[in-house]
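For this view, one protein chain was removed and the others were kept in their places.
Chains: A, B and C, in written order; residue numbering restarts at 1 for each.
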């Protein structure tokens, strides 16, 4: 169950629950972590891109990470430590590792372009946080404008033994997973865990390409867990049936920028968190959008009763 | 049925069919245009981003446009004339308008940033092609890196009466359509046709927000036509059911870069074109990807018999 | 002498002096501030882009700002507070304002594209830091990839009364200054201070276009002060002669990325700071580059004896 190159399953990206007045909703944090545990999640990630980390001050960030780690029990907790400079990355890393984090996740700054620049950045990041701190490499070109070729990922994995997991969110990304797994088979790259992000939009086929699971925040992590499990059990059609039933809603939640509001709204409707509030600046959700999500859930409920919620 | 601010329905983005040796497949062009006509398409667009226009020389481009226009009959034909300079944009525009095109489509060069730069670019483009040539404004930030706010679109529509249609491919884009339709209702912008692109990934809800139809290349334009028609007839659930059945495949085809190979492969399987060949440089389709598409079509065929194809 | 819309003269961007072991060189900070004072600088900016702010942890940043403010005496001190989120921007702003800063400088995040996005960002930033905190608007497209048209600057200046100064580093930028000053003359924008950055590469003509001075880090702030003074005295040719003598070196220091090493090397040679050390990750300076700077200074010393330094 620990965080390693053999990690499998689902590591949800946890949102940060707020009360309507903007204060941190500590009760919802506990409820959400318990929910992840009950779903069968094998780990989780906090303070990521969609955890509204930039809207938290340093004390709050550490408090949240601490509460999550304490509540998570056996589930390893990864903490997002991406920062504009290595000084703050290092200090946040030290603080959360001291409190029991299993590792950290590092996204590339969006100024990186060449292969060498990307490899150098991660080399320096590891130098800053310490080579003993396990880290997740986040590959998300759509958001960070940084394109990592399979060769670059191989160089990072080879040069930096503390890289244990790839959060794969390239798009299109199916061939990339195949290429990385081929590198492993050929012996030109050591094995790492590959967990898919991008709200799981291609989870169905990414698992067949060699992904180990999902590391993303879709508001039905229980569905993600089911799909991973069904695939493992060889129940391919059942996995696709379940995934396809969720796809209309999942696609809606995956919209960049607008997605977090949708995610929190669904999690609130499901009773996982008590409010959909975001801290400012928030991307608001219009009344029409709420009606659209209600409709999507109503339609989903015909196939998955978990979507059958009041409200 | 002519191209105007009141255009509705489906204008497919036509691919350019090639034979396996890279020569233009003129028979498939005719068959494809006939197919569009039989589907109930209300117009079509050629030489767009996914029509492999940059791989054609000037003579070929004009030949294809001419053949399409001749075959299209009553369907108005829009021709993509985006070019690195206004000289070639003007000369291609004149040539295709002479041959009977209904209008042209212009995408922004990806160096534009500020609102003023975007408005100025379209002003100069209209100056170049002539204010009497109807044009489609292509708003596709994901591909062109140019972000047009609703205000910018309103300025272009207001300043340039020859702008008749918006090819809307912003993502997320639902609120944008609502905003533009609100501008019209308020009287601050004249009415234009809004057709959605982006492979129709949000067609289901974009129609409800006020879009007039689709201007995109999904390999089942007949489904797009059906969804538009069902919505018009008030059969909302039927429209969603049909759309949702296609969504797993549609999403797969929507992958940037990789999508054209998928589209041509499906159109070949459906018998619309005789080969999936692309001219070089092509984004190839792996054997695994073909198997995935086969599986997606097999699953789709349970809901839509049109996907039940041999091969 | 206070920071206001009428600020003129030179506000150097102060580097952060380090000892060779990477610790903060407090003695050099005092010496540097005294030097700025003796040169006739009218204010200064700390923790900017080239102050290696991201390499400092929160405590160090605040310590440096406090020391600088205490030492600066009558010179108003602006503190760079650009941050990935408003929470840290607010907390740093509060801390430095409490310690006597005159205001803060805010750069745009490089994800902003449309005019509305830029205006909204600054509106939210002011909401976060408080409308009573004077701020400098940094317009530096080359580094931040954000292009602010004159209209956008006018909207920000109009909407946000706490915007007192523009750090103008657009390139080309001469016409932009003329346009902004024309806005003021026409009465469509209130007056603000415009200080030029970009290492002062066009200071000579930017002053004639209406700039009030320089807000940049060239290693000869005394030259910048002289040029501003000579222009004010109407000694145009003398101003150009002095500026032109510095231009070969100034251009060399203005190289993006590589420039900070050059700047610190020159300041060390001039005895202003005791070491040219940068914290890691540093852009190193090759032996050849050092010889080139030595040659540039030797050549400059023929015209400006201040470049005649041992070492």
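Observations
Everything that follows uses one rule, which is that contacts are C-beta pairs under 8 Å (C-beta built on N, C-alpha and C of every residue); 3 or more make two chains touch, one makes a residue touch a chain.
Being a predicted model, the structure only gives us computed values, none of them experimental.
Screening C:113, C:209, C:231 or C:269 for touch with the missing chain picks out C:209.
Listed residues B:87, B:131 or B:291: the one in touch with the omitted chain is B:87. Annotation: of C:201, C:219 or C:277, C:201 touches the absent chain (contact as defined above).
The residue from B:6, B:98 or B:127 that touches the chain not shown here is B:127.
Taking the complete complex into account, residues 53-58, 60, 83-88, 90-91, 110-111, 120, 124, 127, 279-281 of chain B touch the chain not shown.
As for the chain not pictured, it touches chain C at residues 171-172, 174-175, 178, 201-202, 204-205, 208-209, 240, 243-244, 247-248, 251-252, 255-258, 286, 288-289, 292, 295, 299. Considering the complete assembly, chain A touches the hidden chain via residues 113-117, 147-149, 151-152.
FYI, only the chains that are shown with their structure count from here on.
Chain geometry summary: the mean Cα position of chain A and that of chain B are 33 Å apart.
We define each chain's centre as the mean of its Cα atoms; on that basis chain A and chain C are separated by 39 Å. Work out the mean CA point of chain B and of chain C, and you get 48 Å between them.
Multi-chain contact residues of chain B, defined as those touching 2 or more other chains: none present.
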